[in-house]
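A single protein chain has been omitted from the complex, and every remaining protein chain is retained in its original position.
Moving on, here comes chain A:
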Amino acid sequence: QKVSVEVLDHLEHLALVDFRDSEGVERLQKAIQFADQLHEVNTDGMEPMDSVLEDRCLYLREDDVTEGNCTKELLENAREKVEEYFVAPPGNIPLPKLEERETFLQGS
């Protein structure tokens, strides 16, 4: 099945990706088809594996202060700063609605 325009639009909002052109969407379709192969395996009565790390031990760290104090270094990455704060727009800038965006999805 093809992925609907609504779902693609929803994904563009959520992940801020731009499918750009039909090639991008085609690639997504192929990725979904590839993953769908998993459905061919009979998993009745099996516990799902959600991480290849499931047999590994989760390392526990002691509660000591070992990092931080590198304000200057961190702020070097900031395009804009005020005193020692990062500067961001006043709120999330919402992605415009489908009709108002320059996206090839419009034509679909």
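Following the convention adopted for this analysis, a residue touches a chain if its C-beta (ideal position, glycine included) is under 8 Å from a C-beta of that chain, and two chains touch if they have at least 3 such contacts; residues count from 1.
Convention: contacts and distances are computed from a predicted model.
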Omitted chain (choose from "GATB amidotransferase", "pyruvate dehydrogenase (acetyl-transferring)", "Cytoplasmic tRNA 2-thiolation protein 2" or "SufE-like protein 1, chloroplastic/mitochondrial") - UniProt protein name:
"GATB amidotransferase"
Residues on chain A that touch the omitted chain in the whole complex?
10, 14-16, 50-51, 53-71, 74-75, 77, 82-92, 94
